[in-house]
Each structure stands twice: as C-alpha cells, then as structure tokens.
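Just one protein chain is left out here, and the rest sit where they should.
Letters A, B and C mark the chains as written, and numbering starts fresh at 1 in each.
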Amino acid sequence: MKKLLLTGFEPFLNFKLNPTMEVVKHLDGSSINGYEVITRVLPVDFSTSGKELLNAIDETKPDAIVSLGLAGGRTKVTPERIAINCNDGGEPDNNGRIPSGEPIVEGGSDGLFSTLPVREMVSKLKEKGYPAEISNSAGTYLCNHVMYQALNFVEQQGQRIPAGFIHIPASHELAIEHGKVPSWSQTDLNEAVRVCLACIKDET
Amino acid sequence: MKKLLLTGFEPFLNFKLNPTMEVVKHLDGSSINGYEVITRVLPVDFSTSGKELLNAIDETKPDAIVSLGLAGGRTKVTPERIAINCNDGGEPDNNGRIPSGEPIVEGGSDGLFSTLPVREMVSKLKEKGYPAEISNSAGTYLCNHVMYQALNFVEQQGQRIPAGFIHIPASHELAIEHGKVPSWSQTDLNEAVRVCLACIKDET
Amino acid sequence: MKKLLLTGFEPFLNFKLNPTMEVVKHLDGSSINGYEVITRVLPVDFSTSGKELLNAIDETKPDAIVSLGLAGGRTKVTPERIAINCNDGGEPDNNGRIPSGEPIVEGGSDGLFSTLPVREMVSKLKEKGYPAEISNSAGTYLCNHVMYQALNFVEQQGQRIPAGFIHIPASHELAIEHGKVPSWSQTDLNEAVRVCLACIKDET
Partner (left out) sequence: MKKLLLTGFEPFLNFKLNPTMEVVKHLDGSSINGYEVITRVLPVDFSTSGKELLNAIDETKPDAIVSLGLAGGRTKVTPERIAINCNDGGEPDNNGRIPSGEPIVEGGSDGLFSTLPVREMVSKLKEKGYPAEISNSAGTYLCNHVMYQALNFVEQQGQRIPAGFIHIPASHELAIEHGKVPSWSQTDLNEAVRVCLACIKDET
C-alpha cells in the first residue's frame, strides 16, 4: 500500500492549542484512496521543523506529502498554491527566533507550486459541503517554511510525487479560548481534511 | 406544557438561503426544558413581519418568544442585548422598501433590553463548545424590527415573559453559495440554538 | 457665544496613544458655527469618567456636548445613534475594573438616543470626502458609559440640548504602533470632527 505522510504543528504564538494536531491524530493509521496515512507533529521552530520533516520523509519514504497548518482568521479550508523561498514576517517561532527575509534554501527557486490537486480539492470540498478556496500565500512563517522544504525536496529528488500544504480554520475549541477567530467544529475539520486527501492520485 | 414561539426568517438581500429556516424546521415540535417549541418563518418585510409575529403571538399565546436571524459576517452565536426603536440602514427589504430612520413604534422607548437570559446562554454555549458572545446591536433592519416588536408587546402587556433575539452565523451551505462569509455546519447551528433555548426559565 | 463641550479619552487597553486627544487639542478654543469649543480629556475609568464629565458640564454650562472615542477597527467616522444602560464587555478599564453587565444609572432608560444631528453629520462628512456611517452601538465600555451619562443628564435636566458621541478610526500613527487597525491621517480625523461639529444647531 502507498504511504501518505501527513503532518500537523504544535501550538504557537497566542494560540493555545492547534487543531491540526487533532486532525493528524484522528487520521493517523487510516487508509484513504489507497494510501496509508502516517503522521507527525512538527515543532514551530525555524531551525528544526524542516529537518524533522526531511527526517520523517527519509524514514517513511512516502508516496505523497501533505502538511497542515492553522490559519487563524481564515473561514475556509485553503489548499496552498505556492511556497516561496523566504523566512520572514515579524513573528517569533516557539524558540524566539524572528527571521528577517532570508532564503530557506540558498539558491533555491523563488517559488515552488504545490504538486497536490488543489483545484480538485476545492471542488470536492464544496461538493461535500465545506467552504474552500485556493490560497495564494502560505505566508512566510513556519507553514510556508515546511511547504517549501517539502517541495524543494520533491524537486531535487526529480520524482514528482504529490506534495503540498493545506491551511485549516480554527476549531470552535480554539476560538472559545482565543476569543476572536472564525471557527469550525473539529469534526468538520477532520472530515474536510479527509476529503482533501481522498483527491490525491499518483498521476497528479 | 409551556409554549415557546421560535421564529426564523426567509432569505433576504444577496443571501440565497437562510439557515434560520433550517433551525426552525429542525426544532419545530420538540420539547426543550419544559417548553414545546412552536415555529414560524417571518417575511423580510417592514410592513408585514411585525404583524405576522404579533398574530403568531396572539394565536399561540406563548410563554417565551425567541426570534432567530442570520448575521452574515459574524463568527459566533450572539444573543442580542437590546432592540432599538428605529428602522434604518440603507438596505431594502424583500419588498423594496428602504426605511430612513423612523421609529418602529411611535412614542415607544428608545431601547428595550432582551428579557432572555443572554449571559447564561453565552456561558452555556461556550461550555458546550460553541463560540458565543452577547451582541450590543441587532442593527436597524428586520432583525431589530422584529425583536423590538416582541419586546414592546411584552412591555405593553405587563407580563414580563422571556423574549428576545439570537443572531447565528451563516451555514457552510450558504457560505459556499455566497462566497465570503464565516460559517458553521447546519448541525452546529441547530444544536447551538437548542442550547440557548434550554437556558430559558420562567423566572428570568 | 454658545459653548460646546468636546471630550476625548486618554489611551487604553493595548492602544498606546489615542487620536481623540489630538483632535481635542487641535479644536480647543476654536469657534465653530457659533459655538466656542471647550475641551476635556476623560480617564478610561468606570468610576471616575462619568463624574469628570458631569463636573465639566457643571463648570462650563455647555449648550452642546460631544464626546469622542477611538474605535480601533472601524474604517469610517461613526456618530453613535444610541447609548445603553449597561457596563460590560469583558475588558478592564485603566484601573483594572471589569464590569459585568450592571446598569450605569439604576432605574435609567434601557437606551437613550443621541440628540446630535447624526444623519446630517454623515451626509455632510461624505459630501466633504470623509467616509461616514451612523453606528448602532457604542459598545458597553467607556465610550457608551460616557455617552449614556451625558444623555441621561440631558434627559433629567429636561432641556434637550444637542448631546452625543462620535467614534473615529485609528490614526496612521496609532496603526503603525499597533500593527493591525485601519487608519486615517490625524489631519483627516481633525477635519472630519470639525465637519461634524459644524452640523450642530440649537434646534436639533
């Protein structure tokens, strides 16, 4: 059976929990469209998150890579279109590091498009009753960092496997804690990510 | 058994469906905390919505009155604190009428506080996992209009029964149709309104 | 010459400066439409702001009362339509006090409409090139508190002088400091308030 590496993130900034951890836990070990889902939770740390992702890829030899991130403030599930070669944004990671616009990979491409079927994901999500939209920016914080690392790995390796990033809204639980973000139930988030993963095929 | 009159609204403006209609349908005839739920769907029309509400009150002799409205753009369930004696806002009703700041009831109070247990509703919603907050304005469109009519009736009648208004977010279905509003699943909306109704007691 | 009492507020919460202080300073002593402008800056404190306003009214015997407040997040100048008899909102004042839904004046009206010409203010602002809109809620924090105190005084006193509240957007200076609020130049804020004051006449 093919393997799909699915990653979430630990909590960060003033978000006291991260619904991607719940999604990852919920889908760990499940079988979706011919893929076995293997999961990891990544640190929100510029110096280690990329390495941990690449190590996980090395260990698991996945046939597809999907990373999840929380987009506090967004109202839809948003597969990301592109990762850009830049760490920036003015917010510290969980280790206190604030990047200042430096490249993630020296000499890497300015941008790398997702190799996930982002259009199909959005169509299928809406068909299944979940608001969705392609996003044109994963920011310049850890989400973009991890997405760029995965896509750069895929490009370097020459074998174009499906890889990319999906941002999800806050969960109701997080919204109650945080006070000011749009939210979905965790159940909706779990199911919406499952719908996305079910769109992945070899030939994308 | 006591009776609770629960109203929703038909679709309006550029919202092609109205999730309050689904909530009302879902809860119609149910029994909540000693109240039988009787429902109506009101027109979005300044000249008839108030009359239809007052007629429904006359017909059903309710022990509590709760009206629901869609707040496209809000991310939480928001029990309203106050209705104000004013039709305004620049948007036409479904009959094309645009009010211009006139009173709803000539000589009525400027504002009338909800007699629903709005603080308890918010606490209970959050306890049950639904983001919630008291709202300080139901606007000056049909939602406020209907709320003011109910509270003015209660005040005139002298018997202080629980009465008021609760705004709910868009449903996922509406958000997919409309494109740009935060949303919850219809299931979450249905359940959240049930949680609110379960907070109503005689002595509020 | 008639006297107009114009108040601003000191900084509060995480807003490190308050553009209403600059407006008040800018307009202090000026003569607008037959009114001499007398100004005060009020504390953001539930226990003293109302008293300071009433003392200022007692000292200056104004023919009109206009209070200004910062609405961090709004994009327009918004004359407020109504003040409500409630201190609430979950945010501490500058003295650390968090109110919990209690009335401002025991036995006072639930709501009191502004006696300022709010519609004319909005029309004139737009005519002069400043985005504007009537607001239906001054919240339940200090802005509403001070507005209610002034309107309650006017109602008690029986002499219906023009009195009310105008919320203004953040200034560019504050937006740069704070990071995330819409803003206007201080010059635009100063001029827009002058346009509002010029709409006030005895017979409103």
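As a working rule, contacts are C-beta pairs under 8 Å (C-beta built on N, C-alpha and C of every residue); 3 or more make two chains touch, one makes a residue touch a chain.
Please read all numbers here as calculations on a predicted model, not as lab measurements.
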item: Omitted chain - touching chains that are shown; value: A, C
item: Contact residue for the chain not shown (choose from A:Glu10, A:Glu52 or A:Asp88); value: A:Asp88
item: Contact residue for the chain not shown (choose from C:Glu91, C:Glu155 or C:Glu173); value: C:Glu173
item: Candidates A:Thr140, A:Ser171 or A:Asn190 - the one touching the absent chain; value: A:Thr140
item: For chain A, the residues touching the chain missing from this view; value: 81-82, 84-86, 88, 101, 109-113, 119, 134, 136-137, 139-140, 144
item: Absent chain, residues of chain C that touch it; value: 75-76, 126, 129-131, 172-173, 175-176, 181-185, 188
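Criterion: only the chains that are shown with their structure count from here on.
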item: Set of chains adjacent to chain A and to chain B; value: none
item: Most central chain, judged by mean C-alpha position against the global CA mean; value: B
item: Inter-chain centre distance, chain A versus chain C - centres from mean C-alpha coordinates, in Å; value: 46
item: Junction residues of chain B - those touching two or more other chains; value: none
